[in-house]
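One protein chain is absent from this view; the other protein chains keep their places.
Chain nomenclature is as follows: A and B, assigned in order of appearance, with residue numbering initiated at 1 for each chain independently.
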């Protein structure tokens, strides 16, 4: 499918979706091979017999492509192994898996609100390997691990592992860090880095953002928030507002919403940062209705969700004039609230500048801080699933 | 009281002591309001129905001004809620509260010396949100939390939350981090930042220093150390030496000592960094006897406590000559020790350069490392009180 491969090539900057030639990886006693495959409902490039006691080094076997499709429905019952061994990109998740993960996230809300906390992950060690700092994301993951009784090894200067001076490869770093921990949460500045790490690691890898590439846990928490706030995902109307050209979150959200029925998406953005054709083509190919609009008020009055994003100045280089014009154009304020339906909500991936005025915070429909909190539940759920299974 | 409001305006750089207009803060189900008030025995700007199970988001109600004064004596018994919901400034603590906190700190000494440690705060998560690094203070708080069985989320690069590039407000950052933790220990470069955080947060905030503003836990550990070393606070003679103009600690200490009876304070400092009038006026208004002296030996021979401080070079800008003159003027060395009474002690907030010579360390009256250790007990006590109550 041209449209979707276009979409894919956006996702991976064409880097790693092409079928990989078999890699060979070997240890004192055994030699075996891995390979992976490309698909929209992708599974990670390598399957690992994860040792549930601890994420020890273990055999890797050839991937069954589209395994997620095959007999997955029956496999969400407690005690079963999680279908995924790594969380690398939004494309890994089909509708059924999302639904099952959201049920676990809901359990996590109960656990987190329980004063005694949980010791579910006691004895497990998570390494946060951040090649660029992202305090918000790091704290969210570390809180998730600790709320479940797990421990954390943390670094925000992982570049020193592989500094130009020393020049260690990401693969070598992963082979070292996997010896110290049971799961690795990695943030990297290069698109595709998480996939490379997963191809090397014998323990689960969670992608906490790799450059312009993917930030799958953000995508999941956005969809989870819509379900929690609106009560459904089929038949919803969503307005995506602001930077639709470069905003990683709105692009992933549009992609995931295509998995649900009768979804209508409105794009509201300044001309210079309008949604790109790859996503539009993808939505069309999936039969998702979408339209572009310049009238935020009219869109807001129709939508269940107004998803606002920050216009990123860094995208405009010297053209500060264009930036200033773009950022001022669509502000969510009391006026917008006044036309929104009672049950509708305003979402934002945060941090926000003035694209949502502070007085909006006071309205019950301002969901963005609850959305941030949902990131904790989604991450708790993924840590539980990757380390313990269903 | 002119004098004291002068003092206050020093404390907050006039920023936040004036009564605040009511703020509105709202969540999906409820809308309610907060306001705060100014007073010398201040309580935090907002009251929170802290959820002792976990510092969850909860209703805020209108503050009773001077609540600390009202029927507080009866309320120190075990199981009662702590009177304070945040630790923002030295002014929050009246004499009775200080005494009660010191008793808890003494229990903490016993707990910390007990090899098995304590699990008192098991399941609680403290976030150290440091906008400027202060390794000493951070490690002291993190040790305190862990000695009580609690867990820690740590960041020393919190500026990245709200970097100029992204421009998130402190308030937005707090609303996010409070979702990940049960209590926030915050260090900030701006005076008044801790108060702003407390006005936003639904969980307890401890001020670990906000710029030239307050560092209340340092003030408490200083008073606690005097009581532990001298055995009393009424009727003591204290010599404050060194940088009295800019030294945050000596200013807070002078303020707190005014709460006790028959205290005599001596100011010994180079002319360029002498104690400012706001404190002198405040002491006078509280009936505290004080005098300035240029004779360290004579003062040392009379005092129970010689509190030495570092002359901060950064205060002198280009005038290195003035700095060199100032820093050499009053050194605590063996000569000073030789005139001090047997029961007297030398204190210093640390780090020290050469304002106390190294040979003084060998004398039992050198209390400054014990003073640093007392910071651990005071912080353990405050964490226990804010999260569990008396």
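FYI, a residue touches a chain if its C-beta (ideal position, glycine included) is under 8 Å from a C-beta of that chain, and two chains touch if they have at least 3 such contacts.
On a predicted model such as this, the values are computed, not experimentally measured, just so you know.
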Selected residue (touches chain absent from view) among A:123, A:235 or A:364: A:123
On subunit A, residues whose C-beta touches the chain left out of the figure: 24-29, 31, 52-54, 56, 122-123, 125, 127, 151, 153-155, 157-158, 160-162, 165-168, 172-173, 175-177, 179-181
Contact footprint on subunit B, counting only the chain that is left out: 112-117, 133-136, 138-140, 142-143, 146-147, 154, 156, 310, 313-314, 350-353, 358, 361-364, 366, 369-370, 372-373, 376
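Everything below uses one rule, namely that only the chains that are shown with their structure count from here on.
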Averaged-CA centre spacing for the pair subunit B and subunit A, given as whole angstrom: 41
